[in-house]
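Quick one: the structure is below, questions incoming.
Excluded from the complex is one protein chain; the other protein chains are retained at their positions.
Entry: chain A
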Amino acid sequence: MMDASQVAQVTEMMYALRNPAGVPTFPIIFMGLGVLTFALHILFVQIMLGTSAITIFGSFSQSPYWRRLAAAMLEIAKVSVSVAIVVGVAPLLFVQVVYDPHWYTSNVLSADWVIGFIIILIFAYWAMYFYYFTNGKNKDKTAQPKARWSMMLSLALMLVVGFIMHSLTSQMLHPELWKEWYLQNGVLDYSGSQLHAYNPWRFAFFISMAIPVTGAMLVTYRRFKMVREDADMGYLNWAADLGKTWIKVGSVIATVLYLAWMMTLPETAGSFATSFWGIIGGVMVLFFAIWAQVRLQGEAKFCSYMALPVALVIGLIVATSREMLRYSILNDFFHYDFMDYKIVMDWYSTGLFFLTFAIVGGSTLAYYLTIAWKAGQTVGVYTPSPAVNRMGTIALWIMILWVIQFFVAGIWTWVQ
């Protein structure tokens, strides 16, 4: 264990690495948004992993139900990758605002992997599309798919990029080892060719959450499709039953892995595992199984739709625990407090973001998702009601006004 002066040196280094430009509003806001967007990101990552796994399993199964489910889940996997990437940009942004010393150091020390991440992810995604284009035109969804290797390759590569990200996040939590990692056998290592830290239990926990989350997806899938005139209830009920099992079994597996993660925390985490946030994460994961057992009985129409929001809330609590672990190591042990970051307040850009997020994002996505939702439930061409049309017109005007304000503010500043 380190003595006080070694800890002080590490703390001093972290403070020195802070960006002198400071942050444009209270750091806690970035932290809050970071947790929220991470929870959304990891939810889509888990859906993507789970639906990919179903696609692969279904492609090897002889059962027509599995084959159909595999084809349907491939569509969800494809969209989930996109959403996971786009939503993942936000936590990536916020973490480097308040934890820049940690994120940047961790990245530079494993730079080859950071660059590899981009290339591997592109190929993982293209491999999924290759599988899709090879089989997407099959009218018969129960036929045996071709090029199954590409879907397996896609999932394997996705797990590799997940592991890289896991490792970079783990390295952030070990500022006491950064200088050691930089100096390998007495010689400075500028290559960035190694991943230096990981915790297999932590990685396995986040991956295993794909099981209950995808279970929730399957339950929702049945609920969404059952209102269509051409719904095959035998198939949909089978998929939902599978989903319920996955929620229950998956949550138990994830809870065990969570416990293993908590038991293997570094010494610098102190007694985090037995603290409120350490315990509540695991309890909430297990709670998902209990919730499914109690609330997803029989038809359970409303609760079918609740399965994914419940998964998101659980994900949010786990994301908060994860953040509290980071805070606990860096603040409690190393006395590095992200809250005392220098603030150079900028009300305009802070306000503009929140207004854009709530009003532009809210109105447009509400319109988009309403259309997507209704079109998915309609056989043939969907023609929206006047109320839905009005939603679109309002969203359009809001967006036009946004662009106008962008130029008005800009030209006003320019001519000053």
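We take it that contacts are C-beta pairs under 8 Å (C-beta built on N, C-alpha and C of every residue); 3 or more make two chains touch, one makes a residue touch a chain; residues count from 1.
Here, contacts and distances are computed from a predicted model.
You can't see one chain of this complex, but its UniProt record names it "Cytochrome c domain-containing protein", from the set "Sulfurtransferase complex subunit TusC", "Carbohydrate ABC transporter membrane protein 2 (CUT1 family)", "Ferredoxin" or "Cytochrome c domain-containing protein". When the omitted chain is restored, the residue from A:7, A:85, A:159 or A:313 that touches it is A:85.
Not every partner is drawn; the one left out touches chain A at residues 12-13, 16-25, 30, 33, 79, 82-83, 85-90, 92-94, 96-97, 100, 103-105, 107-109, 111-112, 114-115, 117-118, 121-122, 125-126, 129, 178-179, 182-183, 186-188, 190-192, 342, 344, 346, 348-350, 352-353, 356-357, 360-361, 364-365, 367-369, 371-372, 375, 378, 381-384, 389, 392-393, 395-396, 399-400, 402-403, 406, 409-411, 413-414, 416.
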